[in-house]
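Worksheet: the structure to be examined is printed underneath.
All protein chains but one are shown in place.
Showing subunit A:
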Amino acid sequence: MRFNKKATGVEQQLTTVETAKKLGLLPEEFEKIKNILGRTPNFTELSIFSVMWSEHCSYKNSIVWLKTLPKKSARMLAEAGEENAGLVDIGGGLACSFKIESHNHPSAIEPYQGAATGVGGINRDIFTMGARPIAQLNSLRFGNIQNDKTKRLLKGVVKGIGDYGNAFGIPTVGGELYFDECYNVNPLVNAFSAGIVEVGKTASAIAEGVGNPVFIVGSATGKDGIHGATFASEDITEASAEKLPSVQVGDPFQEKLLLEATLEVLESGCVVGMQDMGAAGITCSTSEMSAKGESGMEVWLDKVPTRQKDMVPFEILLSESQERMLIVVHKGQEDKIKAICDKWDLYCAQIGEVTDTKRLKYYMHGELVADVPAEDLVLGGGAPVYHREYREPAYFKEAQQFSIDQVTEPKGLEEYRKIAEFLASHPNICSRRWVYHQYDSMVGTATMTTNRPSDAAIVKVKGSDKAISITVDCNSRYVNANPEEGCAIAVAEAARNIVCSGGEPVAITNCLNFGNPYVPEVYWQFVGAIKGMKKACEKFETPVTGGNVSFYNQSSDEGPVFPTPTIGMLGILENKELATTLAFQNAGDLIYLVGAAQNDINSSEYLYSYHGVKLSPSPAFDLETEYQVQDATKHLIREKLVQSVHDISDGGLYIALLESAMPQNLGFDIQTDSTFRKDAYLFGESQSRIVISVAPAQQAAFESALKGQNTAFTLLGTVTTGECRIDNEAFQNTVEIKKLYDTALEKLMN
């Protein structure tokens, strides 16, 4: 690359289409940039466009479809795309800001820092809004756990999330962990955070008011993470390890100070607007804030506190050094922000001021080094928008050919026991305690699900009677089998988890992890997933508040990962007393199946892993039925007719029963239904089914409440003191199977 470090003037080091291609831009995009500027960009300017027009910042290959998603509801205070994170009114003068984001590519190369900075970034998105984070989740996907590489990645990612989140001091209260060969090269690391803010005390990511000073607050700027956004928008190759400088380094202590200082600065009333620095660093924050305010900015890059000497303009502009915030302050109130940052021992430097030129003018020692229009850089402005071609892949039709009759029904108790043990100790189903014991899940003393486990994490909102319920869900095997149905199931499962915990689903954030969008078969998966998400979100009235798109999750040799649209859902418990556990409470309680059984083993862990059938349709699912089952469950919880509520998902009815039995070392004695294949009844993953335990004294009230609800239900049996019995046969003992379940993952990892 021809680039003279000494020469930084706008008229110098003009670029060519070759430079543009090296920076990840298409030739036609280079032409577009020349048209916008009316001249050939210099290297600094081209770098600015390359990061702002990367998929990561511009959503150029996805926005057309994202716009079809529902984003309105009466509770919505900030809709998708308006701010750094969605903002939902939770009543009582409070709002919840929440979002999920991926850090897949950095984690593939450097799992510890990649995951750590993912946690840092998502939390900054929340407190940039003025909200104090109260809980975090994460959704992790890795390759075959037998591979040493997978173990190394998993250890690094978990330690990275733990070290960062634990020191930052916000509890990690739940998440997902899933293994499949398709993630061998490209793991997925999605981090979620939720925070609480008083309505009317939020901050906006806006720059306005000519002459208002622009401050950078937090860590000094280094050479880490340069072109990180561009890196996130490419396939992973052997050469990716050479991109190590694209991975940022996290400092949770700085983040904690930045959190406290940011909220204090906001409270002081001097803030016009602020935005954290994540992808594309100063470039992104200055351009997005200016574009939103229809203003411009003059930025003096030499005033930016740097970690290294001799950083050149494009490095300062593109650095993704962590724990930094851009804050526009009312002129004359500079002393307030300086005093607060001094208190917290944070860098605080004025690096520019707001103008009305609608242009971003970056200077280095008084010399103009880049001059670009703000609006043309950003999503919704001049950033390119593409309609990508899509095509149904051959495997889809093939998957539809599967019939349950192709699988021989297991014979006898022994084989059923073997399957039960196989599933209970399967890495996709067994206890995740090896992971979550490394996370501080209790700091903040608001986690209600530590001692009363539930389908979704419940976190009380201190100073109110409310609690929030949060979950991340996506069974990517289902989405691969059928993107539209699979993604609708992901939304439905998230809503079901919220409902089972006692909450009311209110909104979602999504993390759309897909392969290369230029591959029509991959884009077909993306389009299908969006369609499924749309219909399910409309049904549950859970609008999409934002999230992120992560394409290029594939390696050139092994093809794309399963399409993985991770759904992060927020629910509200108007009263925290509605919190409902998944754990059976008393021997003798009645166990009900709410929802109808199906003769279906499609895409179940049982079919996929035990029988090795890799292609089958997504599990049976009907949105209307799902809605009714959830509605009935909400009603039962509100009427206080239940002892425990747990949805049936991975591993089917048997695993759901076991999960309800294990917390209190209880068991179950149930009858299957001979109109269904027994393996389908026990291990099938057809949707819209919930296991509910009921005190015998409430049996009549429970049944009569359900009869008014237009929902199928079956009395399965009773809770026992510790034996698991199926069809009058002693099947297992909870204590023994629990040992297997609890230790399966640590045995694989140690």
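Heads up, the rule we're going with is that a residue touches a chain if its C-beta (ideal position, glycine included) is under 8 Å from a C-beta of that chain, and two chains touch if they have at least 3 such contacts; residues count from 1.
In the analysis below, contacts and distances are computed from a predicted model.
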Omitted chain (choose from "NADH-quinone oxidoreductase subunit H", "Protein-methionine-sulfoxide reductase heme-binding subunit MsrQ", "Pyruvate dehydrogenase E1 component subunit beta" or "Phosphoribosylformylglycinamidine synthase subunit PurQ") - UniProt protein name: "Phosphoribosylformylglycinamidine synthase subunit PurQ"
Omitted-chain contact residue, chosen from A:24, A:209 or A:444: A:444
Among A:148, A:310, A:345 or A:414, residue touching the chain not depicted: A:345
Selected residue (touches chain absent from view) among A:576, A:634, A:689 or A:738: A:576
Interface residues of subunit A (partner: the chain not displayed): 159, 162-163, 166-169, 251-254, 256-257, 344-345, 433, 436-448, 450-452, 460, 462, 576
